[in-house]
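The structure under discussion appears below in the form of structure tokens.
The excerpt is restricted to a subset of chains, each kept in its original location.
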Amino acid sequence: MALRAAVAGASGYAGGEVLRLLLAHPEIEIGAVTGNSNAGQRLGALQPHLLPLADRVLEPTAPEVLAGHDVVFLALPHGQSAAVAEQLADGTLIVDCGADFRLNSAADWEKFYGSGHAGTWPYGLPELPGGRAALKGASRIAVPGCYPTAVSLALFPAYAAGLAEPEAVVVAASGTSGAGKTPKPHLLGSEVMGSMSPYGVGGGHRHTPEMVQNLSAAAGRPVTVSFTPTLAPMPRGILATCSARATAGVTAHTLRAAYETALRDEPFVHLLPEGQWPSTAAVHGSNSALLQVAYDETAHRVIAISAIDNLTKGTAGGAVQSMNVALGLPEELGLSTIGVAP
Amino acid sequence: MALRAAVAGASGYAGGEVLRLLLAHPEIEIGAVTGNSNAGQRLGALQPHLLPLADRVLEPTAPEVLAGHDVVFLALPHGQSAAVAEQLADGTLIVDCGADFRLNSAADWEKFYGSGHAGTWPYGLPELPGGRAALKGASRIAVPGCYPTAVSLALFPAYAAGLAEPEAVVVAASGTSGAGKTPKPHLLGSEVMGSMSPYGVGGGHRHTPEMVQNLSAAAGRPVTVSFTPTLAPMPRGILATCSARATAGVTAHTLRAAYETALRDEPFVHLLPEGQWPSTAAVHGSNSALLQVAYDETAHRVIAISAIDNLTKGTAGGAVQSMNVALGLPEELGLSTIGVAP
């Protein structure tokens, strides 16, 4: 018998992608779909690509609407999840696509988000060391940020194997959907087409402490991350270029071997054959992460590059994958590794 | 037991899309994948988004390779299908994504393609009047062109109901994948990004006679089509703006009613609610066609606009849909009506 899932924040990009994936999930039946300012509108007017749900009407994001579901996905602005979650039954699996419960450190939360820390939930990146164990049977899941997903997958094998010095440098390009659906001048098509621009430079981006948390855990020692995000003229996709000084004795061979070992059994993380490089187009709409790693002999650095779809593996796909693990379903259920290209 | 399907021309855009859809088809097992100049290469290097097939190696497009399959998809350059088809067993279902067998008129073929006419096969647009009947049990299918699919779906209800004069005017914008994967200067990213341009103006485009054929059949009298295709800065999608003088007595109400009646039971053609207009983004990767129709009172014209994904409903999805009909499978099997957006 199918499980019933509600999606709060169904008019946004993350909520829409959760719905797109749940429509293809054989064990899930879509229950309530809710919005805030859009409550009362047809979903067809807001998410015209979700044709089977076109006649659904958005309900308000309220406890009584979300009650009675087996799973509730929260795709709300940061800081709003805790209030909603505490009104839901303990037995409900809550999957939070927001940032609220990702960080272990209350100090980090307060520094980067400027409000009280709501707590820490099991972290929805099964590929990290110990990641699956933490999710099994969980009733609360904090879905990782899109950048931390791309960066953590790219670098954790190097850190777990002790091949990289603890000062990572990351430059990542993201499609515009990562910035959400709220209209702002700098996100207009006229502004972003034909343009690349950085933002949150110098350590200020809120995803930085999340990367630090993941990579430090993998390394077993504190890792710093110099993170520069850039906005790219495409709707979806993250390309993360990550590097760190190699530790003594690293060779191209030991590096590749470490990645092959770490990723061998992963269904969604794919180390490309040598000489082939990831592109975001190849993972458009898929839950795959494509990886490649290189050793720059002259600069003595490990360079790991990952491509994901920020909305799929980076948000909604990661959420569904983690839900599968939590519920004891096959991890790949309802998720595709096939991109829509060209 | 699954049917085995081969795909000839698997390194191109049409062939790649056929494979993408077949991977999701529950009754199909993918057999041989073949190429011409790319034979011997890993599919992963040519179609990196088709991750489950990454380690497949392209075989040459040869009769002995294609033999022994239940279904053979041909995604070859125009004019090459006949030679391949005649070497395959009669019982094999051959689905030709090329133009070779689409036209009834040998004279039209010779005028627009400049070679001998290979014949006419059942036409793979089930939505046309009589379309399904012609496909049931067929062992040969001519998949429509992408533009004729978009235009025929947009206008056949008006012509079938006698609401439009027989001089259609069509301007359609296509994504660049419609022009194929063979590198040419005008298809470079540098040239197409930020640019709209027409081509084949004045009646010269090869898809014109196919539109004329379909609309004349729907109207029961000869229809002319003034067709202007334009190249749009996007990889996928066709937006077709089609119009014709309204016949006497047409009102907005009778027009809409005719479309509602004609499309009521169609699984893949969706008339949008009044006031909502189709976009190609909403059908990205889906087999849906989104339609809207309007009556321009001042100019006294019927205006019908359709959006499809040129590679899905416009090529590979139409091919799979027609295959389903021919084989007696549920028409929607393995096909999605959900787009990947934004």
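Chains here go by letter, A and B, matching the order in which they are written, and residues are numbered from 1 within each.
One rule holds for everything that comes next: a contact is a pair of C-beta atoms (placed from the backbone, for glycine too) under 8 Å apart; a residue touches a chain by one contact, two chains touch by 3 or more.
In this text, all values refer to a predicted model and were calculated from it rather than measured experimentally.
Here 2 copies sit in place, and the number of copies making up the whole complex of this structure is 4.
Methods note: only the chains that are shown with their structure count from here on.
Chain A and chain B carry the same sequence, and matching their CA atoms takes a turn of 180 degrees, rounded to a multiple of 5. One finds 35 Å separating the Cα centroids of chain A and chain B.
Considering their complex, residues 13, 16, 20, 23-24, 42, 44-45, 47-52, 54, 177, 193-194, 235-236, 270, 272-273, 276, 279, 281-286, 288, 290, 336-342 of chain A touch chain B.
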